[in-house]
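Heads up, this is only part of the complex; the chains shown haven't been moved.
By letter and in written order, the chains are A and B; residue numbering begins at 1 in each of them.
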Amino acid sequence: MSFATNMRFKFPLMAIGLEVAMIVLFGLFAIFNWCATAHWCTTKLFKTASNIVNHCYRYSLPLFQDVHVMIFVGFGFLMTFLKKYGFSSVGINLLIAALGLQWGTLMQGILHSHGHKIHIGIKNMINADFSTATVLISFGAVLGKISPLQMLIMTIIEIAVFAGNEHLVAEIFKATDIGASMTIHAFGAYFGLAVAGVLYRPGLRRGHDNEESVYHSDLFAMIGTLFLWIFWPSFNSAIAEAGDKEYRAVVNTYFSLAACVLTAYAFSSLVEHRGKLDMVHIQNATLAGGVAVGTCADMAIHPYVSMIIGSIAGMVSVLGFKFLTPVFATKLRIHDTCGVHNLHGLPGVVGGLAGIVAVVLGASDTFLGKHRTMRIFNFQSLCYFLLPRSTPAMQAAALGSSIGTALVGGLITGLILKLPIWGQPSDQNCYDDSVFWEVLCTVLNK
Amino acid sequence: MSFATNMRFKFPLMAIGLEVAMIVLFGLFAIFNWCATAHWCTTKLFKTASNIVNHCYRYSLPLFQDVHVMIFVGFGFLMTFLKKYGFSSVGINLLIAALGLQWGTLMQGILHSHGHKIHIGIKNMINADFSTATVLISFGAVLGKISPLQMLIMTIIEIAVFAGNEHLVAEIFKATDIGASMTIHAFGAYFGLAVAGVLYRPGLRRGHDNEESVYHSDLFAMIGTLFLWIFWPSFNSAIAEAGDKEYRAVVNTYFSLAACVLTAYAFSSLVEHRGKLDMVHIQNATLAGGVAVGTCADMAIHPYVSMIIGSIAGMVSVLGFKFLTPVFATKLRIHDTCGVHNLHGLPGVVGGLAGIVAVVLGASDTFLGKHRTMRIFNFQSLCYFLLPRSTPAMQAAALGSSIGTALVGGLITGLILKLPIWGQPSDQNCYDDSVFWEVLCTVLNK
């Protein structure tokens, strides 16, 4: 097995080859053009060229940086809870995010530019970071059981499928999903579960010695949890339309997350026989409120509604960890290392359903919504009035297609990754950095 | 004792009950209204409705996010220095902050809205985060000796008292305290000390085996220290008036903190018999400069003055840790786990006194201050001219009421928390996560 996991040539050649391909594709298709920003900024009601550049970019940079922290520190450290898998969690996270943001820029750009050149702007960068999030979510489901080489392949395939589904949801269904509860969270979770199902290891049916945390690894994971929790309002509002929609996305996410924390703690204590709190729940379920409020975050809903959504998400997530995950592992033969189904899958579905209800109740009707909230008639609201608006059916279709394409894409990806040439670790080497990293023997005894 | 600390039903029911209450109260009193922002933004000299929304919110989001990081990562990790209490430090910090920001939004909103609906805006969110800071400071004084259930109760009471005192200081005394040296730092510290005094445990007179740090727990604490240190300029300027006052708050805090670091290091080395540095001082005293410059951060003081204030704060804080804390524990029977009196109490008083001196010297006279600093006469300065201005007497009253209400509120809260029904840990179980958290036995031996 030692040779099988030797990445000496396979991995470097794949990584270099992919980077060369990215550079060539950027050379061919990507141009650095102000129109990209200009086009985006005009929707933000800025007039002169210098304003377009000054205002638009400089408004968006902090939002971009917040999302950037979530992707690299948030997701990276959230997965460091395993006692011997911290290097891979934070290291492979960085690797696939760095590849994913280049590939995501190309895939989304090609779909939106309709054959023309891709205009690289700050919005592309935010969307590129988003596209990597799907892979990082799926990574959580297969954490510890997969090789860096396999992750590179999964990154390329998943982001391509994601871009396709995202285009379908946004352009064809005209569905609204500002915080990407469906297109990123549900999609990433079910894609990862499908891969995990295909790569199921019967040998690990009874668990693995390394599949547990130590005291400090749980504290490292809290770094990830907290930065995700803190910047989630920026995540859900980063690509929202300037003005009240963006504003609502921030406020609703803020209160949804706060409410989620209390129900997550309450149910964590309730399901443990001695009423103790479980770090797994605290690290994950406290974030479910950000996922679940995503679809309708920018709609004209009242803060107490987003608090209700958050409370339900926190409860559902903890119950998922306690009761669903074991069932998945035993009955469905799907082993979900980080429990992404409970943090991203179920709350993502809750978010999709909440979006359907909100659309039914007309909360997405921005024209009325605007009047209900700020009594101002302006150019923006007129536009909305003339623009096609999302319907409940289209929202449902968006949720269905997100889960469907994820499952199909995940199954195909899993079959490709099952080929015995990608250096996956043996069962006994799972959840162990020393397979792919230089680790001093003395170290792991500490 | 094992039953007493069993939170299985008490804690979940309390947490769920509180969250339900929050949702109901938000449904009744909170509305999502642009006027909130509009009103605030007009003071920022923005004109059109779209500008109010675009500019105002988007200017303030980065400031809000900086404060948000301080509350959840800064305070949370600052308290992880205890070797077996990291889960509780960062976990209970998240719990009480999540509850506190909802309750703080309501309490402050009700006081400011004078019976009308509460308009939820970005400023409310910043103020809500501020209100949680008082509880997190007090939490430091009782860290390791209290149950999550007790913290929920303390959160509800303390924020109510804080909101009352803050309203008194700002609306009645018209005192200036932009960085909240008095209303948050001094208040939070003395409230916590009063609670710690009532809950004094004679059994821990000679200390406790768990009340010490290990090497890596001290490094985790430095994560908190650094994020607090870095974003303090945003904290002290977050609710300052747009323009030169806000600007001064940032610059003065930046230089006060820098000066504070040097005196803190110097005195830490000076008071240790072999001239070594003490992590307890570095983790805490380096932040005292941010606390002490808070009250007069936005006044027309020169950078060298804020550097003097910071230097004094760093010195006072280290001396407090070395000489006062032991006296408090033995003579006054007040055991201050994190030494909040040295980080928030004393520097908060220094800040309040500095504010009085600054007002006496007319530094708060923004009209002259403005002319002294920018020689521009505009609408703003005219307003100040007509507005009532703070007086030394009112500043002193503000300092007194902050400490007074804190002590009274803390004493009452302590008596309530002394009731033997809140599952407080036994003396031997103090400073130990395993009482309230699922912790693998093997873990704590690491």
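The criterion applied here is as follows: contacts are C-beta pairs under 8 Å (C-beta built on N, C-alpha and C of every residue); 3 or more make two chains touch, one makes a residue touch a chain.
The structure displayed is predicted, hence computed values, not measured ones.
*Asks:* For this file, with 2 copies placed, note down how many copies the whole complex has.
*Replies:* Oligomeric count for the entire complex in this file: 3 copies.
Here is the rule we use: only the chains that are shown with their structure count from here on.
*Asks:* Whole-Å distance, chain A centre to chain B centre, using C-alpha means?
*Replies:* Centre separation, chain A to chain B: 33 Å.
*Asks:* What residues of chain B sit close enough to touch chain A in their complex?
*Replies:* 6-13, 15-16, 18-19, 22-24, 26-27, 30-34, 37, 49-50, 53-54, 57-58, 61-62, 65, 68-69, 72-73, 76-77, 80, 84, 86-87, 90-91, 94-95, 98-99, 101-102, 120-122, 125, 148, 216, 220, 223, 436-440, 442-444, 446
*Asks:* Applying the document's contact rule, which stretches of chain A touch chain B when the two form their complex?
*Replies:* Listed in rising order, the residues of chain A that touch chain B are 44-45, 59, 62-63, 66, 212-216, 218-219, 222-223, 226-227, 229-231, 233-234, 242-244, 246-248, 250-251, 254-255, 257-259, 261-263, 265-267, 269-270, 272-279, 282, 286, 300, 302-304, 307-308, 311, 373-374, 376, 378, 380, 446.
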